[in-house]
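Everything below concerns the one structure shown next.
All protein chains but one are shown at their positions in the complex.
Showing subunit A:
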Amino acid sequence: MAGATEETARGTAGGTAGEPGAPDVVVVGAGQGGVETVAALRARGFSGRITLVAEETALPYQRPPLSKGYLLGTVDRAGLELRPDDFFSALDIDLVRGDRAAGIDRDRRTVELDSGRELPYGRLVLATGSRPRRLPVAGADLEGVRTLRSLADADALRHRLTGGRELDVVVVGAGFLGLELAATARTLGHRVTVVEAAARVMSRAVTGAVSEHVAAEHRGQGVRVLTRREVVALHGGTGSEDPGHVRVVELDGGERLAADLVVAGIGALPNVELATAAGLLVGDGVIVDPRLRTSDPDVYAVGDCARFPSPWTGRHIRLESVQNASDQARRVAADILGETGPYTAVPWFWSEQYGLRLQMAGLTAGHDEAVVAGDPAAGRFSVFCFRAGRLTGVESVNRPADHGISRRLLASGTDLTPQDVARPGFDLRARAQQRPSPPAQHAQHAQHAQHAERPVHA
């Protein structure tokens, strides 16, 4: 039913810039997903009008370095840019900066901006991203309590962390972002404590073996890592100190940690308000179909904000990653150009903490068997996760070859067994020689996976 509407839509809100029939495309959100969507459209020869709406005034930038190289000073502002200044004009992409989509009128097929400008669309792509969860405790609004999402957030953190004074930094949440921030703050010479409510660090994302290794690295670097501990309140200064600035983090059990700076890395919430107001189907993300179309087939959603049916879990999930945003963007660009098909890319993630390079291929949550290969003591190993004997994901610590090969094996389908991995002398690179072909089997395999796997939490 959705497909029929889509066909009639083609060419109605016609582009004036190019071929007759090419729809106007409006992309809301200029993060990784938004920028890759417009770039992929042009790279594939799309000739219609393209408008990219950026809420921030900054040129669209990469987020991964914001918690690492940008704070450390090894990546500068120009190094963050997804594309240079003249890129968008050269490709006849109207990049609207410092304006915000205020509403979508789906009957008139227009997006209205805060400035009052109206953008007609034939196809609309929501790439509205996510925003950090705030600490749900008293004192969370004190000065010196921060989250990290935007360049402005990173600039504020950088200002504090490179101010020349040794600070007591408390990081709340030991996910990738929290641990990257802890590593960065420690590298910059600060006293760092990480407070995590779960039993181990990165517990939602990785297996115990990787958790332990990473926690040990942080402790070895002099970071205090507290697990099964919750923040109950934040307190401002007393006496001659500024009462409006955080000075103490109070934990359950009553322990009080000195804090000049508190950074919360406790997850993100999808930006769905625009979709909700437009009457689109929403539920912890904008719900999309396998082609990444929302409940309105002329409106797509990609990246952090999209809740999509994953062939890797057999249910709808939301993924906050560069890979997911980029691959969904490219899929949607192809879909708009008539090359329709489901989104089936292998999820992968990476994180860098100190010299540790963590790479995750596939989704390991819900595995029933995990086999470690390599040498954990030497800090180079991978954990191969299986479910019902099938490889579902691989976590690698300083083993990039394992990671890359695993991504390919997951994409093409593999008969790798736990016994293979457990065999002495196992080396995935030997398997890499017997490579079949680039992943042409994507969709077919993914379909299979959908039936084979029961739902897991992702």
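Note that in this section contacts are C-beta pairs under 8 Å (C-beta built on N, C-alpha and C of every residue); 3 or more make two chains touch, one makes a residue touch a chain; residues count from 1.
Simple rule for what comes next: contacts and distances are computed from a predicted model.
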item	value
Chain left out of the displayed complex - its UniProt protein name, from "Ferredoxin, 2Fe-2S", "ABC transporter ATP-binding protein", "Simple sugar transport system permease protein" or "Anti-sigma factor RsiW"	"Ferredoxin, 2Fe-2S"
Absent-chain contact - pick from A:R123, A:R191, A:H367 or A:R408	A:R408
Contact residue for the chain not shown (choose from A:V26, A:A39, A:L71 or A:A259)	A:A39
Sole contact to the chain not displayed, among A:P23, A:G48, A:P64 or A:G362	A:P64
Subunit A residues touching the omitted chain (full complex)	39-40, 42-44, 62, 64-65, 83-84, 87, 91, 322-323, 326-327, 345-346, 348, 350, 352, 357, 359, 399-408, 411, 429, 432, 435, 438-439
